[in-house]
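Every protein chain except one is present and positioned as in the full complex.
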Amino acid sequence: MTIARVTEISSTSETGFEDAVRNGIKRANETLRNVKGAWVKEHTVDCENGNITRYRVNLMVTFVLDD
Amino acid sequence: MTIARVTEISSTSETGFEDAVRNGIKRANETLRNVKGAWVKEHTVDCENGNITRYRVNLMVTFVLDD
Amino acid sequence: MTIARVTEISSTSETGFEDAVRNGIKRANETLRNVKGAWVKEHTVDCENGNITRYRVNLMVTFVLDD
Amino acid sequence: MTIARVTEISSTSETGFEDAVRNGIKRANETLRNVKGAWVKEHTVDCENGNITRYRVNLMVTFVLDD
Amino acid sequence: MTIARVTEISSTSETGFEDAVRNGIKRANETLRNVKGAWVKEHTVDCENGNITRYRVNLMVTFVLDD
Amino acid sequence: MTIARVTEISSTSETGFEDAVRNGIKRANETLRNVKGAWVKEHTVDCENGNITRYRVNLMVTFVLDD
Amino acid sequence: MTIARVTEISSTSETGFEDAVRNGIKRANETLRNVKGAWVKEHTVDCENGNITRYRVNLMVTFVLDD
Amino acid sequence: MTIARVTEISSTSETGFEDAVRNGIKRANETLRNVKGAWVKEHTVDCENGNITRYRVNLMVTFVLDD
Amino acid sequence: MTIARVTEISSTSETGFEDAVRNGIKRANETLRNVKGAWVKEHTVDCENGNITRYRVNLMVTFVLDD
Amino acid sequence: MTIARVTEISSTSETGFEDAVRNGIKRANETLRNVKGAWVKEHTVDCENGNITRYRVNLMVTFVLDD
Amino acid sequence: MTIARVTEISSTSETGFEDAVRNGIKRANETLRNVKGAWVKEHTVDCENGNITRYRVNLMVTFVLDD
Partner (left out) sequence: MTIARVTEISSTSETGFEDAVRNGIKRANETLRNVKGAWVKEHTVDCENGNITRYRVNLMVTFVLDD
């Protein structure tokens, strides 16, 4: 019997969505144990003066709870 | 690179939805830092004896994590 | 064991959404017993000559059936 | 035979959602004719230092095209 | 005025979905107070060699925060 | 040419979801004729003191209207 | 202040979807007053021996309640 | 590299949905170039005195922008 | 105990949506047995030079598998 | 690099939903290799003369393709 | 009080989705002022002779209207 929690984080990057995903997983692992995976719920970009300043992803991160 | 968390809270008021939103944000700020905003996911009311006893909102609250 | 019915009504107000919700619950209670609550499914406004003439909400109203 | 267009706008207020809806309809009427109504697609708030700074609604505004 | 939090957990069982729901609620109560209820968001099964090895449910668990 | 109506009911059980579905269909048949079937729209549980007190299902029940 | 109800019916035809819609509205008017309109929620067909035997539509019918 | 815009229009007909679609596309072509296609987002009917007075479709029309 | 498969096909017609549905069911029956019915998931049109060239429907076709 | 296919089946049982899930997985394994799991997309029941005659589930079954 | 518009564009690239997003934002800035950001609504690819010929994204672009 395994119990996992699913938490939503948003993470950004200045270069692209895949980099934003990696940043998010990296940060999640700093505070959570047993991170199993994530579903990318949203892809958005912020813009200023005609340029993309940030790529953002909202991730639903699943991590298994210790018994 | 910023990482934020999104957490779902529900908050109530006896007077209206906007008051319920304010209550929720106020309570969130008691335990969370850098609250950036919220999306109102649901509006519901509870009733008893023909009257509205509670206005409830479910809020997806975003707060930025410290590095 | 409780059985409840969920019925959809739309109700309007000339002053605002919360007033429209109250009107809807009030009217529901005129014909239904044991109204327990409602989920606000939709918020819409009607306009004429540049002004909002009606605020409308669609409510999913739950009421418990007598045994 | 009537043809209408549906356009999405977001509008804000510092006091509440209903005020944000009124601001949006008012602004829409400055540039569009025959505004018939709007569906409130989203309710969000922005926060700073623990307080709500802006109430925002995304409105799908319907206006009838002249023949 | 009550404030509640909604958190997503996934829990498994080797015998069935209802057992997985009970496991999830039991585990939630080990770390959370005032668990009021849960909505079953997803039902999934894992399989190996033609057999169901795990029944999994994703639960949105609501628990009331102390003032 | 057949015309059917679809009505939403919620029904509970203290033992499980399938029992809640049976209770709902049984109750529907007490007041409706020609019940053809139902779609289970939602599965929820209520909890008190760490235990599941009620299993609830929301059913969209289809019944054929007499000509 | 107007209050309307929204009820879901499904209606069929052996010739096509538009005919099924007309059948549904016609039947609704036999039992309901002030039918204002309907949203076509679903289009389905039944088949036997390789042929379409029924066109079915699920309609969300809105009718205004008398005061 | 092609860039297209997607705009939502609603169009009506007194005879049927397919006619309403044709009316919408015809009108779109009066003001837009390079209309490539449309997705029918909604089918609705208006009624008066028990009869269908208008068939309405909401179309998401795609048209390619000139470079 | 019956097991059915659900497969998605898209089919077109130059005259209308209902014709496209009939084309799709006809083609499905050329390769599948026991076709029971279909849900119309999407209605789209293609356009060229201001005219509708194709009506397309996406159908979720259900067919019962032999034991 | 793994490639999997996801196929939708519906399966029934006369005793309950969990049994219907087992029937579906069992049947899927008769014709597919490497079945990894399934998501329960829909729960429905058929009724006759006031009784539930069939419990049905629609399953999205994932199976890994051989290289 | 700020009012923004949200418009849907689709843009393509022959190399990848992130490039398609950049193309879309670049084109949007040629005709719109104050582009604040975009939500990536859809990712699709076109294929010919077994190869991906175009990566396409549908973007919901938000731009603030001048007062």
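Labels A, B, C, D, E, F, G, H, I, J and K are assigned to the chains in the order they are written; within every chain, residues are numbered from 1.
Criterion: a residue touches a chain if its C-beta (ideal position, glycine included) is under 8 Å from a C-beta of that chain, and two chains touch if they have at least 3 such contacts.
Just so you know, these numbers come straight off a predicted model, no measurement behind them.
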{"item": "Touching residues on chain I - with respect to the absent chain", "value": "7-14, 23-24, 27, 58"}
{"item": "Residue ranges of chain J at the interface with the undisplayed chain", "value": "1-7, 60, 62, 65"}
{"item": "Interface residues of chain A (partner: the chain not displayed)", "value": "17-18, 21-22, 25-26, 29, 35-40"}
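Everything below uses one rule, namely that only the chains that are shown with their structure count from here on.
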{"item": "Partner chains that chain E and chain K have in common", "value": "A"}
{"item": "Turning angle required so that chain E lies on chain I, C-alpha fit (0 to 180°, nearest 5)", "value": "120"}
{"item": "Contacts with 2+ other chains: residues of chain I", "value": "17-18"}
{"item": "Chain-to-chain touches, reported pairwise for every pair that qualifies", "value": "A-B, A-E, A-K, B-C, B-D, B-E, C-D, C-F, C-G, D-H, D-K, E-F, E-J, F-G, F-J, G-H, G-I, H-I, H-K, I-J"}
